[in-house]
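To start, the structure under review is shown below, and the notes come after it.
Apart from one protein chain that is not included, each protein chain of the complex appears where it belongs.
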Amino acid sequence: MYPAQFDYRRAGSVDEALSLLQENEDAKLMAGGHSLIPMMKLRLAQPPVVIDIGRLNELKGISEAGGSVRVGSLTTHADIAASDVLAAHCPVLAEAAGHIGDAQVRNRGTIGGNIAHADPGSDIPPVLVLLGASVHLQSPSGTRSVAAGDFFQDLLMTDVGEDEILTHVDAPALGAGTGSAYLKFEHPASGYAVVGAAASVTVQGGRCTGAGLVVGGVSATPTAVDVSSLVGTDLSDDAIAAAASGLDAEDPIGDIFASGDYRVHVGKVYGKRALAAARDRA
Amino acid sequence: MTVSIQLEVNGKPVQAAVEPRRLLVHFLREDLGLTGANIGCETSLCGACTVLVDGNAVKSCTMLAAQADGASVTTIEGLAQNGELHPLQEGFWEKHGLQCGYCTPGMILSANYLLAQNPSPDDEEIREGLKGNICRCTGYHNIVEAVKYAAERMS
Partner (left out) sequence: MARVLGTSIKRREDPALITGRGKYTDDLKAEGLAHAVIVRSPYAHARIRGIDTSAAAALPGVLAVLTARDVAAAGIPGVVPVGWLLPDLVTPAHPMIAADTVRHVGDAVAVVVAEDRYLARDAADRVAVDYEPLDAVADVVAALEDGAPSVHEEAPGNVAFDWEIGEREPVDAAFASAAHTVELDLRNNRLIPHAIEPRAVLASYDSSTGEMTIHMTSQNPHVHRLLMTLASLGMPEHKVRIVAPEVGGGFGSKIHHYADEAIVGLCSMKLDRPVKWTATRTETNLTDAHGRDHSTRCALALDADGRITGLRVDTAAAMGAYLSTFAPAVPTYLYGTLMSGQYDIPAIHCHVTGVFTHTTPVDAYRGAGRPEATYVVERLMHLAGEATGLGPVEVRRRNFVSPDAFPYQTQVALAYDSGNYGPAMDRALEMIGYEDLRSQQASRRDNGAKQIGIGFSSYIEACGLAPSAVVGSLGAQAGQWESADVRVHPTASVTVYTGSSSHGQGHETTFSQIVADRLGIDPEAVEVIHGDTDLVQFGMGTYGSRSAAVGGSAIARSVDKIIEKGKKIAAHLLEASAEDLEYEDGSFRVAGSPDRSLGLGDVALQAYLAHNYPDDLEPGLSATSFYDPANFTYPFGTHVCVVEVDTETGSIELLRYAAVDDVGNVINPMIVDGQLHGGLAQGIGQALWENAVYDESGQLVSGSLMDYAVPKIHNLIPFELDRTTTPCPHNPLGVKGVGEAGAIASPAAVVNAVVDALAPFGISHIDMPLTPEKVWRAVNS
């Protein structure tokens, strides 16, 4: 309940944050603090310096342009969940953000902090992988982008370098004829996803022309399921169930609430249900 | 080191120098004597410490006092206006929405935020909106009734 001592630096710009990061070894960036502060209260994290980037308005906001949506890394889950832009162009991201924690957590927690923490029970990562989103990073030497599928590397590990700041996420807008859904099997204590299934389905003329399914919570990183067998079908329940049953995780994670085997099973069931919900919305 | 902060708490300006590690909830409780916000866990789950920061319900145990610099904070002590209980306070009293009272300030402030977002929530929306607040006494039955009572009064 009582964090260890640290020095506090408040960045006034991304450039200032980057130079503070360079000047202070083992410094931690803090956006909303909803991943970092809980760890610090338990003294599981004891950074010598915390760089508060929470006021960098340049990293906040949601916009759409040219068939792509952009979400600034400091955008809160509450703003994502309530976004009209996302409701129109990328509803599954808003839907998933609305499932995170609770109202208070969504008011402070940010998408950047969330994905940089890369908790396997987080609701956002499988959606970003499903969407084929790109994560944008900035360092003193420039900017780069990483596909969401490559960004999440392992349990609590991402591709963010020590000198980098996550600036925003870009995701292709979902077009007409595409339905999407995020279904969550919630842990009754933590509120994290035991399993979170993100699905999208595109239908043209009664036939499926594209489908995707990514399941979170089963492995250390989001697990994509090959559901290409759905393309060309009429998306019958049987076809969907068969496609979702392709979920495979080599080394599923487990805990006292849900074993790895069980998570894989629920992943298949929720994958099926998410695909069916996406179909019904297409 | 200390950080100088200026903020508004329950409508009054406050200035202080705090250790960077000082949690907002400790600043409110110990430095300002506003003990209405309570601490019930250390994993940001119980919601007993909920306050409004710039109108948004937040868990003051998961925020540094330094982060609140420049913000406007409302605690349970600031909810009643001119000696008049807020409709939510009345609702919790009228409908027996509290027993030990420890979770109540946070619960009321979360409900306040909920009603600001959604002035006439149904039962399910109330239950979803308050999931960040744990009550061990009431079984929540009367909390839902209390929020409905307040929503009606406020509409």
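Chains: A and B, in written order; residue numbering restarts at 1 for each.
Keep in mind that, in the parts below, contacts are C-beta pairs under 8 Å (C-beta built on N, C-alpha and C of every residue); 3 or more make two chains touch, one makes a residue touch a chain.
Small disclaimer: the values here were computed from a predicted structure and weren't measured.
J.: Of the residues B:3, B:115 or B:135, I need the one that contacts the missing chain.
T.: B:135
J.: Just to verify: which one of A:190, A:209, A:229 or A:245 makes contact with the chain not shown?
T.: Of the listed residues, the one touching the omitted chain is A:190.
J.: Even though one chain is hidden, which residues of chain B still touch it in the full complex?
T.: On the chain B side, contact with the omitted chain comes from 19, 21-22, 29, 33-43, 45-46, 48, 75-77, 79-80, 85, 89, 92-94, 96, 98-105, 108, 123, 126-128, 130-131, 133-144.
J.: If you put the missing chain back, which residues of chain A would it touch?
T.: Contact residues on chain A toward the absent chain are 1-5, 42-43, 185, 187-190, 255-259, 262, 265-266, 269-270.
By definition in this document, only the chains that are shown with their structure count from here on.
J.: Centroid of chain A to centroid of chain B, CA atoms only: how many Å?
T.: Chain centroid spacing, chain A to chain B, equals 28 Å.
J.: In the complex of these two chains, what residues of chain A are touching chain B?
T.: Its residues touching chain B are 1-8, 10, 33-34, 37-38, 40-42, 50, 52, 54, 78, 101-105, 107-108, 189-191.
J.: Any idea which chain B residues touch chain A in the complex?
T.: Going by the criterion above, the answer is residues 1, 3, 19-21, 23, 39, 42-45, 47, 50, 53, 56-59, 61-64, 66-67, 110, 113-114, 129-133.
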